[in-house]
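Coming up: chain A.
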Amino acid sequence: MSLIHFQILSAAMFSIGLYGVLARRNALLVLLSIEIMLNAVNINLVAFSSYAESAQEVGQIIAIFIITVAAAEVGLAMAIILRLFRDRSSVDLDDIDLMKW
Partner candidate 1 sequence: MNFLLFLPELTLAAVAFAVLAIDLFTPSGKKWILTPTSVLGLIIVLLVSISYLYGKQESLYDGLFLIDDFSLLFKGFFIILGILVILSSHDYIKEHLKHPGEYYGILLLSILGMVLMSASGELLTAYISLELLSFSLYVLVSYGSNGFKPSEAGVKYILLGGLASAILLFGISQIYGVLGTTQFRGINEALTSSSSLDSGVLIGLVMIIAGLAFKIAAVPFHMWAPDIYEGAPTPITAYLAIGSKAAGFALIIRLFAQALMPAMDDWQIIVIILSALTMTFGNLVALAQHNIKRMLAYSSIGQVGYLLMGIATLSYMSTNGIILHLAGYGVTNLAAFLCVIIFYNSSHKEDIEDYSGLADKSPFLAMALSVSLLSLAGLPFFVGFTTKFYLFTVVANAGLLWLVGVAITASVISLYYYLIVLKQMYMVAPTNDAQVNISVLNRSLLWVLTLSIVILGIFPSPLVRIIQSASSAIFS
Partner candidate 2 sequence: MLLSAIIFLPLAGAVVILLGLNDPKKVRLWAVFIGFVELVLGFLCFYLFQTADIDLKDGMELVEKYEKWIPVLNIQYHLGVDGLSAPLVLLTSLLGFCSIVASLNIQLRIKEYFMWLLILQSAVMGVFISLDFVLFFIFWELELLPMYFLISIWGSGRKEYSAMKFVIFTLLGSAFMLVSILGLYFSTGSFSIIALPALVSEAKLFMPAGTMFAFLFLAFAVKLPVWPVHTWLPDAHTDAPTAVSVMLAGVLLKMGGYGMIRLAIGIFPGEAQDWAWVIATLAVISVLYGAVCTVRQTDLKKLVAFSSVSHMGYVLLGISSVVGVGGSVSSVGLTGAAMQMFTHGTITGLLFLVVGLIYDRAHTRHIPDLGGLASNMPFVGVAFLVAGLASLGLPGTSGFIAELLVFLGTFEVWPIITTLSVFAIVLTAGYILWMIQRTFFGPAISRLDEVGDVSLVQAVPLVILMVSIMVVGLYPSIISDAFALGLEPIMESLQTGARS
């Protein structure tokens, strides 16, 4: 196992997450895809901090911060999506089309 394996894993997860954001039509699934992307970042950071020579331990600290922020983000997003569901009885992104240019 070397750094490059972790990087590939991280890049793959990031891409899967990105695909999910672009392809999914359900707001909750889009939110989950974003979480996958954030976790890809975490893997990247932790791997860098333990493998790369120049890196200090900062990477692990950043990862902890990101986990915290992501948790807050999910909570907030769920609340807003819930409000949307109450308003429109749907969380399908194709249905929210009141505003278009």
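Convention: contacts are C-beta pairs under 8 Å (C-beta built on N, C-alpha and C of every residue); 3 or more make two chains touch, one makes a residue touch a chain; residues count from 1.
Per the selection procedure, all candidates are chains of the complex that A comes from, given by their letters.
These numbers come from a predicted model, not from an experiment.
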{"item": "Candidate from 1 or 2 that touches chain A, complex-wide", "value": "1"}
{"item": "Touch list for chain A against partner candidate 1, complex", "value": "14, 17-18, 21, 27, 30-31, 34, 37-38, 40-41, 44-45, 47-48, 52-56, 58-59, 61-62, 65-66, 69, 72-73, 76-77, 80-81, 83-84, 86-88, 93, 96, 98-99, 101"}
